[in-house]
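To start, I am sharing the structure in question, which I have written as structure tokens.
Of the protein chains in this complex, one is absent; all others appear in place.
For chain A:
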Amino acid sequence: MTDRDMIVCRCEEVSYGELVDTAGQFACNSRELKLRTRAGMGYCGGRTCRSSVDAIALAAAERDNTQITLKYQPPVRPVHFGDLGAISND
């Protein structure tokens, strides 16, 4: 296996090669890289690959120190739909 085939985002199965190519082609920041490839948009909410996606994007675009590079969205942990707003029938 080479670096290019290596999976970086396990939830969405995005490879290192795809991330590096996309970052290079569009000179994107982390957010754009995420939206173009879906890296960091899976089940774990980017918990595992966030820093790797960031690092790849930083090689192509400069960091803005006043922004979190990849936005966090609630829920920040996987939760059951029922726990988000269950209406009980009894």
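Quick notes on this structure:
Methods note: contacts are C-beta pairs under 8 Å (C-beta built on N, C-alpha and C of every residue); 3 or more make two chains touch, one makes a residue touch a chain; residues count from 1.
Definition applied: contacts and distances are computed from a predicted model.
Only one of "Zinc/manganese/iron ABC transporter, permease protein", "Sarcosine oxidase subunit alpha", "Anti-sigma regulatory factor" or "Sulfite reductase [ferredoxin]" fits the UniProt record of the hidden chain, and that name is "Sarcosine oxidase subunit alpha". As for the chain not pictured, it touches chain A at residues 1-3, 5-8, 10, 16, 20, 47-49, 51-52, 55-56, 59, 63, 65-69, 71-77, 79-80, 83.
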